[in-house]
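Take a look at the structure below.
With one protein chain held back, the other chains of the complex are shown just where they sit.
On to chain A.
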Amino acid sequence: MFADELKTLRRLGVRHVLLQILNFVSVLASGLMIWKGLGLITNTESPIVVVLSGSMEPAFYRGDLLFLTNPSDARYQTGDITVYKIPGADIPIVHRVLETHDYPPNNKGAVAASPLVQRQLLLTKGDNNAIDDIELYQGLEWLERKHIVGKVRGFLPYVGYVTIAMNDFPQLKYALLGGLGLLALIQRE
């Protein structure tokens, strides 16, 4: 079945195989670099997220891709769509801001280094939910800036469904990775 491929592999020699592996690894590395670089520019830990639930329908459906920023000098306003992560919960949630409460800077001789320092309390709600998110906060009364991963700025439908499919059917993930790896090894320049 793989006789042909094995033959070509043998012909190309160890050096070529190593070179292909190096190629593959550098593709992975640059992918990671792009991801981390985007994270640096946008100041968020995950600049692109996939919608996992239907709580923001009809705006966002499962599998839609969202692009986030989290500028350190901007405060959040009502109507902004935030992605937040409650400590203890591993899945980030995409919901819209319903209430903001900005504490005044405490003028005790100190000047705030950035608006981030000033306390802001947020309450969120999913467009498709009837009530606000207090139940989701796991005992917290309000969301604070430190819980927020970012603010949704851009939208691309459906594309993220690939990752949901890969999570639901792990075989698909291995098949895809294996296929890619094999291709990288076998293809000739």
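Following the convention adopted for this analysis, contacts are C-beta pairs under 8 Å (C-beta built on N, C-alpha and C of every residue); 3 or more make two chains touch, one makes a residue touch a chain; residues count from 1.
One rule holds for everything that comes next: contacts and distances are computed from a predicted model.
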Chain not present in the shown complex, as UniProt names it (candidates "TBP-associated factor 6", "Signal peptidase subunit 3", "Checkpoint protein" or "Large ribosomal subunit protein uL29m"): "Signal peptidase subunit 3"
Given A:58, A:88 or A:170, the residue that touches the chain left out of view is A:58
Check each of A:8, A:26 or A:77 against the chain that is not shown and name the one that touches it. A:77
For chain A, which residues touch the unseen chain? 58-59, 77-81, 96-104, 121, 125, 127, 132, 134, 141, 152-157
